[in-house]
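In this view, the complex is presented without one of its protein chains, the others remaining in place.
Think of it as A, B and C in the order they're written, each chain with its own count starting at 1.
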Amino acid sequence: MSTSNTCVYLCSGCGIGNAVSMDGLKNVVESEFKKSCTIHDYLCGDEGLGLIRSDIVKGINQMVVAACSPRAMADRFRFNGVQVIRANLREQVVWSHPENEEDTQMMAEDNVRMAVTEAGKSTAPEPQLEGDNSEVIMVVGGGHSGLTAAYEAAKTGYDVLLVERATHLGGMARKWSKRMPTDPPYKNPQPNTVENLIESVSNDPRITVKMGCTVAKTSGMPGRFIVDFSDGSSQTVGAVVVATGWRPYDAGKLNHLGYGISSDVVTNVELEEMLTEGRIARPSDGKIPEVVVFVQCAGSRDRDHLPYCSSVCCGVSIKQALQLREAHPDVMIYIIYEELRTPGVAEEFYRTSQRAGVIFLKGKVQKIDSSLGITVQDAFLQQEVPLKGVEMVVLATGMVPNSTNIDKEAQFLDEEKLKLLNSDVNHYAPIKVAGAAAEPITLSAETLPAGESILNLQYRQGPHLPMLAHGFPDSHYICFPYETRRSGVYVAGPVRRPMDMGEAAEDATGAAMKAIQAIRAAARGIALHPRAGDLSIPHINLNPCTKCRRCTVECPFGAIDETEQGFPSVNATRCRRCGTCMGACPVRTISFTNYTVDMIGSMIKAVHIPDEMEEKPRILALVCENDAYPALDMVGIARLSFSAYVRIIPVRCLGSVNLLLVSDALSVGYDGVILMGCKPGDDYQCHFMKGSGIAQERLSKVSETLKSMALEAERVLMAEVSIADSAALPKVIQSFVKVLESVGPNPFKGF
Amino acid sequence: MLESQPRSQTILVVGGGISGITTAIEAAETGYDVVILEKTPTLGGRVAQLNRYFPKLCHPTCGLEINFQRIRKNPQVTIFTMSTVAAIQGERGDYTVTVRQTPRYVKPNCTACGDCTRAVEMKVKNPFNYDLADMTAAYLPHEMAFPMRYVIAPQLIGTDEAEKVKAACQYNAIDLEEKESTFDLHVGAIVWATGWQPYDAARISPYRYAYLKDVITNVEMERLAAHNGPTHGHILRPSNGQIPRNVALIQCAGSRDHNHLPYCSRICCLASMKHAAYLREQYADVRVDIYYIDIRAHDKLEAFYRKIVNDPRVRMIKSKPAEIRIGAEDEPVVCGENTLTREIYSESYDLVVLATGMQPSYSIHGSLINVKMDDYGFIVPDDDNKGIFSAGVAAGPLDVSMSVQSATAAALKAIQAVY
Amino acid sequence: MSAEKKYTFYPGCASQSTGKHLDTSLRAVLPKLGVALQDVDDWNCCGASIGHIRQGHLPTAALTARNLSRAKDNGNSDFVTACPACYLNSHYYNECIRNDNNFKQEMNTILKSASRSYDGSLHVRHICEILVNDVGLEKVRENVVKPLKGLKVAGYIGCQTLRPFAGTERGGQYDTYEEPQFLDNFIEASGATPLKDFKHKTSCCGGAVSAVSPEKTLHLMENILKEATAKNADCICTPCALCQTNVEIYQDMVNKKFSTQYKIPVLFYSQLWALSFGMDPKKDAAMHQSLLPVNKIIAAAAVQ
Partner (left out) sequence: MTYISPLPTRKYDLSFARWVHRHIDGGDRLAMCMQCGVCSGSCPLGTTMDNGPRKTFMMIRAGMKDEVLQSDTLWNCVSCYNCVVRCPRDVPVAYILHELATVAVREGYAQARTAETNKFVKGFTWSYKIFGRTDERLVSLFYYFQDGFASGLKKLLAFRHIALGFLKVGRLPFGMPHSLRHRRELRKILTAATKIEAQPAKGGR
């Protein structure tokens, strides 16, 4: 660690100099911290920046810029090889507090104190590159999505290892005679090009294909996953794309729709096989059926079967109907649907089938008997209509994700791992709707799907990819659909959520992109989303470690494993640098070079706490830098105002807040502590998925600590703050101030 | 891969909405130089104007902030705002793109202090709020604007006030003489992420959007519900500022209609479910009627739909309303046939929200630039011009998540053209 | 004054009886607006909108085909009519002949039986569209010598003048279906004041159903009368002969059924124009053919 040569710059522009005494601030730096200090009235202007640059030439390698929010002017206050610490005087002090008041001045001075203290405790991280990296991308699943991912990655110059469980490539796509249209004018079924794709992949020198093979286990981390295969071989790969696809819902459970009752009731997959063979015949007697009925949502959108919509079945039935009509122009086709779902440009496909004379009936099929008697409650005619003379029924069965390998039995998992994994599986999509009635639909609690884990990750937190509802290992993000809690592993295609071949190909291409990015990031030692580019890595000093395992259990990304001796061991490239481990550690032994419990603790203590007589309470606000902190900035941008008693410290995630900091703050005389973070729970909005939820859980235990200090529980508050809460924030803070006023000053003041 | 080395390894992304940002940052974080062209003064596009996303009801600005942080930290991303493509020449790996930049009248050294705003009286329409409210003629597009720089409206130029505003800026950041300029970029691949425009509701003449104040569009609803919108997040009747007691949400306003947009815009059903949630969250006793043809809540979004439908204050009416008449008190009266009961209805509402669809922006603005489009104006792959790609809604009617998927895939395609 | 433009004119059956006053007043004002009408020689009934119920599709089309074929003899490019129903039928079949080669051949096979033919080259247009797109209201205002000041007029367009063609390219795209402005502009040009926001502007009067089963449609007419009366209109103005007749003759029945007192004259815009042009109220404006009192309207023109 090189020694820091630090300079402090105070900017008086944008109204700062009009609202607070710059000399007062300078005095703080010079007399309290003995650091050199420069005031400029336009620091981000050419002259100001020139001044800084000339200091850099003179040898400073660290600086504190007390000016605007760190969210502003980031490009201008970026200097190679210099660590820049920002103190927010503009948005969070002068724009949100009255000018030339004592409280505003005190707030500004404390912000400078905290920033200079932070500088003293922080050094710029350097890349830590360890081990040999592999640039090979492993794609698991050789169906349409997997083939596409492999093909696209190879096209970008990367070597690919494609692993397929079956003895041939193509997966479900191979059964498809044609596919739904993805090219304009979107009117007719398109040729299935999977055979071409298989050929391209098979002939690509960059792609190695392993067939009849599964992954036995996966250990390591992005850049260097070590994968053992069922054939006994082993290989190191850089990133993984899971494209294990789907299987049709078990029609054997659809007896009420005649499956298994009449052999002329077939599934859409079985019909597809007939279309591929080019021989459409009803199973019972081989006759070409003259009247065919498609039953939509067979097992989908059904609380007793698949509660979700399988998305593609409407389009598939339309496609099959058109193909049937093409083969036998006189066949009569009915599609019985509840909601016809041909989103986007697929609406044109729907119109094509109407034009071709396919009859659409809205209604619910109650029962299909052995002689194919069907009674439909026709929603438009408002009557029950018996359909007679039906010669074949096609059940549009839905898609079940292959999120496990159901051919193999699940391995034994200890109770702790099971609990960790099951906690991810929500029994229903995690949505709360304000004002809506309680969900009357009760579903049995979901557990992990049967079967062996696809990757069998040798992670402390269990072998599976975390799954959302219904066994889909999807991302919970809307904005970042590839980001999951297993770094370097990307899920693509219908295993992620029901999708057609067009969307799956795009999804697989995106997943290949992310896999390449993960490999490059690992090689440079930088973090992936959301702290992309971050070089800092948690360092664990094992001497004080009590092997309590909190860090290994709480890490949202399963980045920390345990050694045989039970010590935590960080897998650097799995880590997303949220600091949840740091927040978890009861002995404060986990730290980053630029982010430590000690650093935040020192910043807390750097604030001047007025004594009781001054009647100026102090509130510590530990705020999520991703959402609450920008919201506080926007309070200033909108020129709203909040209490000047608050001292704000941004944190990477509330998950990184160690509860010891809370007791530290209270023991030095803060009257209260407010933690501002993202929404936890089922529909969490935390960028580190579990961080704010973990913080909430930890905080539920804080009252005991307070009790032991003989302090009131009301002194600590966790506030759920979203980035859009700038208008509400001043009120949230004010009401906390009110609470603290009623509780009275902290008796620890002045100790 | 190219037969020979591409002459430029830079990727140009046209459009700075969620798709363009995604393509740009994914490519940049993989190590490529990226240039973003954005037509408006700030990145963020349509999603910045949304209050929340379905189905999580989370705020789009949350993801935007992360993306902006990623861009701030990444020196490989260059942004040109107020810029559009004027011409493209060349081929995959070697394009010369002529960029037209319209004047912002504010130089890059703006500190966003806001003195200019306080010095100006003139009001102009605020496009960020879909003209629902005015703003001053020197303005920050919104509080999350990125880059964080002010803009002078062209209407101010040449007025006496303009000089006043210029004088108010202590950093000499205002350039009233700025002119439209063009410059060339040399790039190896181009990704169109030009997004969408809401379909012009006034063209759906039976719905009398132009005549009834209390008939609004779904994008306007987003602004009404947004804390930084014209009503500070309170959903109120535009005619009188009162709380709406009964609200109609009308699906397929312009979509799935040969008179308007023949395709389904995919997002509107779920967006209306979200609007029902906004309303129910704000007003415990509001009644919400959703008029629809088919509810298209694919995959697990079905659960969100179920939750809304199970709300006893929300009614689903399977009907495409024929007309919205002007009621006795100038309130909207929705008329049509309930197709499940054959009842001919005629219901007065305090507020009607038209779920207008998405129209690709590129097709509307047209251009001399030759890209391959389908009949609807969505940009599709062109075998004759293999270094040009599309992402997000420029490529088809997609929701945000699918747009990001599409944009991530487009990043790889672009990289393939330049690596 | 610029040279007159010649149009082939199809009067339609109503021009001979219930809609005579439309025909009379149009023939009075149009020459002043530079529109010269040349009637189709020996025209026949177009079959009108529901006329094909007995005969079916082809015979009805054939009626129009004969008219078009004869109109072609005049040598003008446009075939113009003032009757919405005639317009609808003639425009529709003309477009069918233009766009569908098979149909064109079929029609010509039929016409050949009487040694006639038609190539689909005419453009069937409504007189209102001509007035908006070709003539322009400036021309009308130039001719106004006695503006109908103070006269409040409910502009009632009805259906078929606009629908289904006014918004189409071949229909001239001269107005919208739901909030059309042209008639209000016509009224304003005469110096009278059109009712603002007349909501029943494009409501249906019941059309042919009213002619035979008024009991089914009296409420439709009552809606129109009610709003016009409530807004103190002195008269209702329409471009459609059937609308004019329906809304006029059924006022007694409406009054009986709804216990109302409506007695509001229903006129054509061309009658208002003739008056404002200072033309003869009887000979040119055919005001005497109104079944309801029009003294006030005539008086408005006489004020100057």
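Throughout what follows, a residue touches a chain if its C-beta (ideal position, glycine included) is under 8 Å from a C-beta of that chain, and two chains touch if they have at least 3 such contacts.
It should be emphasised that the depicted structure is a prediction, and the values quoted were computed from it without experimental measurement.
Chemist: For a quick check of understanding: of B:125, B:320 or B:372, which residue touches the chain that isn't displayed?
Modeler: Of these options, the touching residue for the absent chain is B:320.
Chemist: Please pick, from B:188, B:229, B:336 or B:397, the residue that touches the omitted chain in the full complex.
Modeler: Only one listed residue reaches the unshown chain, and that is B:336.
Chemist: Which parts of chain B are in contact with the chain that was left out?
Modeler: Spelled out for chain B, the touching residues are 206, 252, 256-260, 293, 318-323, 335-339, 342, 344.
Chemist: List the chain C residues touching the unshown chain?
Modeler: Counting only chain C, the missing chain is touched by 13-14, 16-21, 42, 44-45, 47-59, 61-63, 65-66, 85, 88, 96, 100, 102-103, 105-106, 109-114, 116, 159-160, 163-164, 167, 177, 203-204, 206-213, 216-217, 220, 249, 252, 288-291.
Chemist: Can you list where chain A touches the absent chain?
Modeler: 332, 334, 340, 350-351, 354-355, 357, 359-362, 378, 380-381, 385-389
In this section, only the chains that are shown with their structure count from here on.
Chemist: Report, in whole Å, the distance between the mean C-alpha point of chain A and the mean C-alpha point of chain C.
Modeler: 65
Chemist: For chain A and chain B, let me know how many angstrom lie between their CA-based centres, rounded off.
Modeler: From the centre of chain A to the centre of chain B is 24 Å.
Chemist: Send over the residues of chain C in touch with two or more other chains.
Modeler: none
Chemist: Touching chain B in the complex: which residues of chain C?
Modeler: Touch residues, chain C against chain B: 176-179, 197, 199.
Chemist: In their complex, what parts of chain B are in touch with chain C?
Modeler: So the residues of chain B in touch with chain C come to 205-206, 208, 210-211, 323, 325-326.
Chemist: Under the definition above, what is the set of chain B residues touching chain A in their complex?
Modeler: Listed in rising order, the residues are 1, 18, 25-26, 29-31, 51-53, 55-70, 72-75, 109, 111-114, 140, 143-144, 148, 170-171, 226-228, 232-233, 256, 262-266, 277, 279-281, 284, 294-304, 306-308, 310-314, 318, 339-342, 374-376, 378, 380, 396-398, 400-402, 404-406, 408-409, 411-413, 415-416, 419.
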